[in-house]
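Removed: one protein chain of the complex. Kept in place: all other protein chains.
Letters A and B mark the chains in the order given here, with residues in each chain numbered from 1 onward.
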Amino acid sequence: MFLRQALRYRWSQALVLAGISLLIGTCAVFGPWFARAVQQTVVTETLHGQRLSAAWQLETRPVRNLSDEPPKPEQLQPLIPADLAPLFTKPVLGIHSDVSWTGTEDPIVSRLLWRDGVCDQVVIVAGRCPAAANEVLASTVDQSTWGIEPGQTIRGIGEGAAQPGVLKVVGQYRPKDGTADYWFGRPPTGRSHPPTDKSPGETDLLLTARPTFAGDLWSQHTTLDTRPLPGVVRLDDLDRLESATTASQGKAIELGADNTSALPGVIDQIRHERAQAATIIPLVMVQVALFGLVVLALALAVVVDQRRPELAVARLRGSTARRTSKTLTVELGLPVLIGTLLGAPLGFALLLIVRSTWLRHGAPIELPWSVPVALVAVAVVALGVVVLQVRGVVRLQIATLLRRVAPSRRRAIGVIDLCIIVFAVAGLLSAVGGSNRGPLPVLAPALLALAAGLTFAHLLLPLAGLISRRALRRGRLSLALGTLQISRRPAVTRIVAAVAVAASLVAFAGQAASVGEHNRESRAGYETGAEGVLKVEASYVARFMHGINEVDRDRRWLTPVLITRPPSPDALQTVMIEPDSFRTIAYRGDQLTDLDGFRDLSAPSVEPIEFSTRQLTVTASTGPIEKVAPEVPAGATPPVEQPPAKSIRLTAYVVDLRTGARNVVTFPPLPLGKPPTVLRAPLDCRDGCRLLRLGVSRELGDQGGLRGDVHIEKLSADDQPALKLGRPEDWRPMQEPGSNQDRIAAKPGAGLTLAVTSFGAEQVLQYATAPAVVPALIAPDYRWDPSATTPAFDGTPIALTKLDRLGGPINRFPLHSAVIDLETGRRIGGTVDEASTQFELWLNAEGVAKADSIIAKLRAEGLSAQLIDQRTDRIASYGRSASALALQLTPVVGIAGWALAIVVLLLTVVTSWRSRAQDYASLRITGVPAATTGRAARWEQTGPVALAVLLGSMCGVVGAQIALPLIPLFADAGGPIPLELEVNWPVAVLLWAVSTAVLAAVTLLLGTGVNRRAGFARIREELT
Amino acid sequence: MIAVDGVSVRYGAVTAVESVTLAVPAGRVLAVSGPSGAGKSSLLWAIAGAVAPAAGQVAVDGVQIGSRAVAAAHGVVLIPQGNGLARVLTARENLVVPLIAERTPDLDTVVTQALTQVGLAESGDHLVEELSGGEQQRVAVARGLAQRGRVVLADESTSELDGANRELVLALLRAEADRGAAVVIATHDPTVAETADAHALLDEGRLSWLRPF
């Protein structure tokens, strides 16, 4: 009836109520909306980031019988269900065949390939795009390796084909972008090598036109590549996609094809992230909404209390409690309801902003059912709060309502507060105690702050009383007045609790956001290895090293890393690094190990024995040789008696400096007990070799035990009549499995003297340029045992000794890795097995910036390289993970916390400034200086608030320490890269300072305002 | 000795006091009466320095009163209408705080004595808001007494008191005069005015009638 007047009279209060409700409504709406949008974004981002895993790559097996019609790629298309076709990219069709050259001594293999529109995907540097059958484009790398040029022809025979065919080279291409979606991971390799280096010889792809495959000349694999479209595939499509993938894999087999898609795994991962988004985000928002509801309740309590006189009048005039409460409920419920409902459009606006920034339009605009449900729920709860608060006051007796001041309830130490403290502590304990990684831990800081804040607030009242009495005795008026106000106005407990919770939310938000970001960055760093990674196509370590030395000899921008993988996934892979440049270039490279570790890792600085020659000549003799019998363990059958030893054979292991190949030179037999004999063995070392090992073996079948010395007086090459063989201690025996009774050792003497005990197996000494047992840093996940080995470039095992000096996770290859020195690896040598060896250049930030010029320079050196990984990309990608997006909300929470705390402060001031101003005016008229009352007015709130901020901030930091280990920062729990959850003190201190500044500024302003209004005229106001 | 010389008080366009000239010697009691809005309070406030006169001047013992701070420093005590107590403080604290500001020695004795004089020795530790209107008024009087002013200005200090307490307060104010203070009582109660040594009647801010000392 008088609603309009009532609302207009206290419009500012209505506005405050509506404002708080708006915040609550916005949170309630935004939470589920954002969660849904994040889930959609995760779908988009995952499909985008894991293009290859998500792709469908259909490939037929070649038909056995060439008379059968080979399947056409178009025949694979029906495997994509029609209803899902819009979700997939336009399929890329292809046919390829592996062709063996004919008319060459050594085997050479080329892959002949047609792909839809392939000419657009390479740079044609000469000639033209093939159009007719059997026309091909050849790679520029093949020009340097093979001299293939336009106009030439290549003769070859397809797999299982009956007769050879002729391919005509009509042009030359250079690979453009191997990572382009078009290639689906199978771009031109950018490398080729002659069979002299490694057999069979290989060319890069030969690109042809489709008619080439029209006949049955070339056997063929047909391929169809497609992938789900990020941004088109939505949450609701995932189930269908998954079942369609499984179904297509079954159907493909009927067509003689395979679908190698890992899409079901990708979908699994999306589901996992979904679950995170669905729990963390609503919880974070619920936290704000709950805090908002608490503040709403506080505000309502104050507002309702202020209406006591009016309620009294209504009751005085005979309105029943019911009717009075109805009127007031409508008056207060209206702004609350309007505010809450307005939260829907505001939440939507917020979503639109967030969608276009954080989510990069990765989510469609939709209305999940949870949004209206949350809005209705929160509106009902907010109205419930109104009803409860109104009822509490209206039910009072009229006589109580009539009293100007509510009967002092100070002594009844708030049972409600006590309950809240108990509940908060209980909740905290369950959040911490439960081993769940679920959503509860997010609440820990708020609960902690609530418990601590309320406890502190209740201690504050008596404490302030105590201080005020002391201050009064000592005549310190400002302090006394300020503390008196605190101790006599229990509203301060609400302020302190609310401010503590707000500060805690802010501090926690800061920790969660900064620690989360820090971990995403460090994890991205470790996973990338450095700021950026170039993958280099190379076949020879020497050429690779030469190339990078030409580009950056001083290692200002890059460090080389070579990885060789073992055949078994359970065995160690070798990660070869250059310790000095790794330390400065790799991500936290200096933390991989300490200085001693790097020193131990590095190759020994021993002068290598190098030469160029076509043969090796050794002058050697034996000392007295005694016959020995093998030791037989007690009870074992003694072996068959062997005839006496006939001779020994010396062997030399040399590493070709150009190809890295490790060649064995076996000299003719050295007769026993004869004068020095000159022995020769041929060796192709025109480009230079390095002596790695010397060995003693025996003629075939000669297994008679012998023991004695072998003197190598001279070893000569074409360019050096006498190679310097170094000191005897530089020759270390290598343990060969099974040679348990054979012995060899270098000992002092002229030239090089070897003490040998032989039962027929070969004994080898390795020169100290490479340790016989290589020191390595071993990934902690690997169960170390001393017999572990790691593959060299050619896959031969390298014996290892473990350096217990690993300082952190191993960059990029944290699992099953043995980190050894690259130079050591080179010295051990071996022909590079391209299938299992990867050449990488790790770049620092400057290197990434110069990546293009580095790639260009490498190309000039004949090395094709491409940037395959960047830390910033990974950071960005992690930044769009569900967990990161969820944690990104925490700053929003912090700001909401501040806003609500300020609302609480304003409320208390709005409701109490008049009486406080009157109090101060009353004192001033008796002669108390305005400066004194001013100080009291300013600090009576600023003091407790500053303390509450400090307390809350500490709770937030402690809460973060409790909560962060339990909050999933990444989709894959655990992982080889340990989390770094230390407190981010700069952020904590900064936020504490900002919180203090913001809230103290508010209270100081308000206090100053109160004091300014404490004019003498204020006393007269009391009269009316 | 209070000398009010041609004092006018204006609130914006409203004139509360117009050219009032009065003098109250030490040891004497002046009653100022008149209807509500006649300017009694404003005159007292002008003497207390709580409101600046638009014209004229006030002097206490020859010192010109320019502000409340100057007045307070010269022992001008105002017992404001509606008592003007700090509600968040206890009765005793209301007395203590101004005395601390004045650095009064032997504070406790003075306060206890003042509270006892108004019959509220027992109620000293009650919050002001817990006291009845009459009790609050007596606390305000006690606060004035404790300040031992050279000038005591009591503005309607008996309005909410019953007969006995009214007599008590009037006697206490008289005692202040006997101690040597110049006392001014603003009242709308003619019986109170009759007990004073002199009686000034204000009407619409002007001194309309005066019974001199």
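Convention: a residue touches a chain if its C-beta (ideal position, glycine included) is under 8 Å from a C-beta of that chain, and two chains touch if they have at least 3 such contacts.
Methods note: contacts and distances are computed from a predicted model.
Visitor: Of the options "ABC-type lipoprotein export system ATPase subunit", "NADH-quinone oxidoreductase subunit J", "Thiolase family protein" or "Cytochrome d ubiquinol oxidase subunit I", which is the UniProt protein name for the chain that has been left out of view?
Guide: UniProt lists the chain that is not shown as "ABC-type lipoprotein export system ATPase subunit".
Visitor: What shown chains come into contact with the chain that's not displayed?
Guide: When the full complex is considered, the omitted chain touches A, B.
Visitor: Which one, B:Thr21, B:Ser67, B:Thr116 or B:Ser132, makes contact with the chain that was left out?
Guide: Per the contact definition at the top, the residue touching the missing chain is B:Ser132.
Visitor: In the complete assembly, which of A:Asp116, A:Asp181, A:Asp216 or A:Glu310 touches the absent chain?
Guide: Per the contact definition at the top, the residue touching the missing chain is A:Glu310.
Visitor: Which candidate, A:Ala82, A:Ala399, A:Leu700 or A:Ala835, sits in contact with the chain we can't see?
Guide: With A:Ala82, A:Ala399, A:Leu700 or A:Ala835 as choices, the missing chain is touched by A:Ala399.
Visitor: In the whole complex, what residues of chain A lie against the chain that is missing from view?
Guide: So the residues of chain A touching the missing chain come out as 1-2, 5-6, 8-10, 309-310, 312-321, 323, 397-399, 402, 1023-1024.
Visitor: Take the complete complex as the reference. Which residues in chain B touch the chain that isn't displayed?
Guide: Those residues of chain B that touch the unshown chain are 34-38, 132-134, 159-165, 188.
We adopt the following convention: only the chains that are shown with their structure count from here on.
Visitor: Approximately how many whole Å separate the CA-defined centres of chain A and chain B?
Guide: 78
Visitor: Along chain B, where are the residues that touch chain A in the complex?
Guide: 41, 45, 48, 50-51, 68-69, 72-73, 77-78, 80-82, 84-89, 93-94, 96-98, 100-103, 127, 129-130, 143, 147
Visitor: So in the complex, which bits of chain A are touching chain B?
Guide: 404-405, 408, 472, 475, 477, 480-481, 484-485, 488-489, 915-916, 918-929, 932, 1016, 1019-1020, 1022-1023
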